[in-house]
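Encoded as structure tokens, the structure appears first; notes follow it.
What you see is the complex with one protein chain gone and the rest in place.
In this document, chain identifiers A, B and C correspond to the written order of the chains, with residue numbering beginning at 1 in each.
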Amino acid sequence: MTTSPLRVAVIGAGFMARAHSHAWRTAPRFFDLSRDPRLSVLVSREEARGQKAAHDWGWDSWSDDWRAVIERDDIDVVDICTPGDTHAEIAIAALGAGKHVLCEKPLANDPADAADMVAAADAAARQGIVAMCGYSYRRTPALASARRLIAEGALGTIRHVRAQYLQDWLSDADAPHTWRLDRASAGSGALGDIGAHSIDTAQWLTGERIEGVSAHLRTFVTSRPRRSAEVGLGGTGDLDAERLPVDVDDAAAFIAGFSGGALGVFEATRMALGHRNANRIEINGDRGSIAFDFERMNELEYYSEDDADDRRGFRTIQATDPAHPYAEAWWPTGHGLGYEHTFTHQVVDFVRSIDGTPEPPTFADAYQVQRVLAAVEESARDEGRYTRVR
Amino acid sequence: MTTSPLRVAVIGAGFMARAHSHAWRTAPRFFDLSRDPRLSVLVSREEARGQKAAHDWGWDSWSDDWRAVIERDDIDVVDICTPGDTHAEIAIAALGAGKHVLCEKPLANDPADAADMVAAADAAARQGIVAMCGYSYRRTPALASARRLIAEGALGTIRHVRAQYLQDWLSDADAPHTWRLDRASAGSGALGDIGAHSIDTAQWLTGERIEGVSAHLRTFVTSRPRRSAEVGLGGTGDLDAERLPVDVDDAAAFIAGFSGGALGVFEATRMALGHRNANRIEINGDRGSIAFDFERMNELEYYSEDDADDRRGFRTIQATDPAHPYAEAWWPTGHGLGYEHTFTHQVVDFVRSIDGTPEPPTFADAYQVQRVLAAVEESARDEGRYTRVR
Amino acid sequence: MTTSPLRVAVIGAGFMARAHSHAWRTAPRFFDLSRDPRLSVLVSREEARGQKAAHDWGWDSWSDDWRAVIERDDIDVVDICTPGDTHAEIAIAALGAGKHVLCEKPLANDPADAADMVAAADAAARQGIVAMCGYSYRRTPALASARRLIAEGALGTIRHVRAQYLQDWLSDADAPHTWRLDRASAGSGALGDIGAHSIDTAQWLTGERIEGVSAHLRTFVTSRPRRSAEVGLGGTGDLDAERLPVDVDDAAAFIAGFSGGALGVFEATRMALGHRNANRIEINGDRGSIAFDFERMNELEYYSEDDADDRRGFRTIQATDPAHPYAEAWWPTGHGLGYEHTFTHQVVDFVRSIDGTPEPPTFADAYQVQRVLAAVEESARDEGRYTRVR
Partner (left out) sequence: MTTSPLRVAVIGAGFMARAHSHAWRTAPRFFDLSRDPRLSVLVSREEARGQKAAHDWGWDSWSDDWRAVIERDDIDVVDICTPGDTHAEIAIAALGAGKHVLCEKPLANDPADAADMVAAADAAARQGIVAMCGYSYRRTPALASARRLIAEGALGTIRHVRAQYLQDWLSDADAPHTWRLDRASAGSGALGDIGAHSIDTAQWLTGERIEGVSAHLRTFVTSRPRRSAEVGLGGTGDLDAERLPVDVDDAAAFIAGFSGGALGVFEATRMALGHRNANRIEINGDRGSIAFDFERMNELEYYSEDDADDRRGFRTIQATDPAHPYAEAWWPTGHGLGYEHTFTHQVVDFVRSIDGTPEPPTFADAYQVQRVLAAVEESARDEGRYTRVR
């Protein structure tokens, strides 16, 4: 089997770029892909960091000039792993240059930018160019199974969506400042960083849109020590005596109305002490329910009202069976997958999209998430009053 | 040891009255009480039902006239287990007659009634008469342990309260109508029935008050079949073709601000399919966290940031040790308690209050819960806008 | 409804007698019984303790002479809650006197005694007299549900039985000596105390007998401080400097062959630090599996191979539904039961046996358990060689 190469440029050298690098390298080793990804160039403004990342993660080269890279004939895919404030400019340029684009979430910090990106993606689509947003949790086998169950009607009419994304890495008031706490770079705090995942997951699983929200945001720690050198999420480095202001939310809570009538309750926080990455969602319909927690990402809880009275209960399904999405490519049943597999599956679906089988989330899907985020912020400014997603 | 009898009248013949009957009968068998409860009279309007209940549950006699019972000299305690719309009249009369009053929650359907009850309780207190409201979940050893941990400062500053009370007995759209679905009798739906427990538990555990809320209510099933004869919660009976309107909420969701700055997220529903009685609460502070689910009522989850880096995690504490409140009176460690024990402990605390060691919740505490419920309803009518508890 | 009284004498004043007292008192309040239990007399050799127990637990009177009590015309039931070395003498006498007998496990310390008890029970049965042994865990709704599932064939052919009874109250080498550590009184250690429960549960659930065993016993702490006054399991009292020898096992492990071909693995220990009362059993068949842990006694885990490939998993069933044995008599679904309920259910089944619907375990069933225990001890003496149950 000979496959034509798919030459990739990744923009960024942080935690996300590392995860994507692993995915590009690994996907063809476990899945039959029509195109063989080639890790051509890693782009980062900082030379030392970029050079090291390119070397460590297996990229052929490093560049500090994303505009030049986008113009190269020998690049097929631009994979954007930078902070949200830069997405629009890069993605629109790359799509304009005829590159397929995989863009990390959030699509853009500003909804207007996101709208422009959707327009660019639509225009590019007419040329057969693919644009996908990186809501990678969709690629978790357990959640993809849940999606299939719901699409089949196993839950009946959806009444409740209950989503929590609980982390605790900011619980310590002296944890250092990062770009994720800076509104200009990150757009928002827990809301856009992790709450956005919950919104995307909830809308995708239910097949319904959030129509409006009542929201409150909270910042518990309003300044944090500057770190001498940024070393990525969770890094430590030396701390300055100087404290930088935090101008984003530490926590977000909102109640949501769904297009099909379901009532949603969402919470995102980076201060839920004891929870490292509890990306949880539960959905109750009138025929069944599902529940999921990313801290046990290989398990799906499923309840069916069709079971007999004396033997009904949430089933703990190990989503590692060949019957579960993505799972057959890996190990025998019961041998679980990890966080990074979601990115590997994302590459698989991205390549399939290039092949002509479009896989969401489109930029339009991601734009919808941004509009929910905007409604959340608007409602929070308006004392929680129900605010329609526009 | 000779103890003077404590002569009790219970008003009601439903599920709650049965639980209280068991508690009055059982408490002196496991705890040293200064007064020996005597199950004197059960009051119920319906003769057949009342007679049978009195006999089955071990009461000396039955009466259909609560006013007459309240005037009897040989009654010391009036235990009110009727729907919420009747509480104020009975409780105020009983307190006026010099009886100690244990009143089921909600204190009253109407906040004005509740205020009157508080005044009556205050007046009675000056005569040494006790009034307590039946938020019995406080008597769960695991939760009482959590209260102690928090009071000691083990959680530090509280940032998050996350409370869900999930049931599913109304999930079936053809489940029969009951008084709990009638606003005139019940006051509200899931909100007052089960959400009230979450509110009381949250305020008691944190030692903080809810200051305001943003809320939404939802009624998914707006009419239900009439049952030929009411046979209590969960009963079946024959169903009429006729459907009665449901004028209370099936589900309530609200975001709350606490007096100490914590952000609360509350949800109460009787349509979370798969959950029978998941009365859950989690509290995150900056030093530790606790989590509880009544479906595993003998367990408390506790996380301490003081544990070393490589051995930190939620501890599953079996709250059945002599070191846990109430537990020593029962069985060896590890031999769990059940739902009804909370009522038995309530009797113990009620008797101790009569002895002169007041145990909350007072009527004033319960009135505060009612005011939160009122704020929730007001906010829900005002599109979720943040509404202060008055 | 008038019921003739069932006049009960309980022999013993320890932890078990307390549990039985509660059960006799409580059963008629929640179940329709043909006979109304009357707590007539509590028998204990020690006057102070017996008087107090009789008073506290609601018995009409106290006696120190079980022989006299057994001869009384106004006693219908003798309920034996003493250490195992005394069971045979009391039970045989009581059955001979025409009393129904409920005898705590183990049936007898000595298999020959147990055989005599079976003979006495058989003779009494011909007079309509009932004898039951107190393997109360059978009355747990979750386990009774499991029994029903297995009897219906939901598990198919049984291949594996995996039973652990893990406690830790002897983990501390300075925990005080008790009669449970004295071979003359207790017969054996963890083996007979808790392992016997596992054996009974396993044989009852599977409907198969253990045919032979390979066993090892272990005593980790060979002497313990004498307690000035015995105050029951878990009690503390003052400790003497003197240490008494421990001549029973702290832990027992054995591999068992079942009559239907299943392979059993059993472990009983009072030194599994962190486990308070983890009475666990799992059974795997070729169509399904069940698992249970008494520390979560209201839950049954059930796996069915009949579920579809992508939605198979252990179901966590809350065995609190009217569809589960015993549960309908209690609270709404999801409101769990506790340890003591197993004894209340035992009283219900005992009274039904008197009514003519025999409920196991018979003395013969309990004798079979004793023979397994004897085979375990014999195998342990013979270096673990497979020893047939005789």
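What we mean here is this: a contact is a pair of C-beta atoms (placed from the backbone, for glycine too) under 8 Å apart; a residue touches a chain by one contact, two chains touch by 3 or more.
What you see is a predicted model, and the numbers here were worked out from it, not measured in a lab.
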Shown chains touched by the chain that is not drawn here: A, B, C
Hidden partner chain, touching residue among B:S44, B:T82 or B:S145: B:S145
Residue of C:S63, C:S145 or C:N284 in touch with the missing chain, whole complex considered: C:N284
Chain A residues that touch the omitted chain in the full complex: 1, 15, 19, 21-22, 25-26, 29, 55-58, 167, 169, 233-234, 275-278, 294-298, 318, 320-322, 330-341
For chain C, the residues touching the chain missing from this view: 159-160, 162, 164, 168, 171-173, 214-216, 218, 220, 251, 253-255, 257, 261, 263, 265, 267, 269, 271-275, 282, 284-289, 303, 305, 312-314, 379, 382-386
Hidden partner chain, residues of chain B it touches: 145, 148-149, 154, 299-300, 302, 304, 307-318, 321-324
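Rule of thumb we're sticking to: only the chains that are shown with their structure count from here on.
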Centroid comparison with chain C (C-alpha atoms), farthest chain: A
By mean Cα position, the chain sitting nearest the middle: B
Distance between chain centroids, defined by C-alpha means - chain A, chain B (Å): 41
Chain A-chain C separation of Cα centroids, rounded to whole Å: 54
Approximate Å spacing (C-alpha centroids) for the pair chain B, chain C: 35
Contacts with two or more other chains, residues of chain B listed in rising order: 275
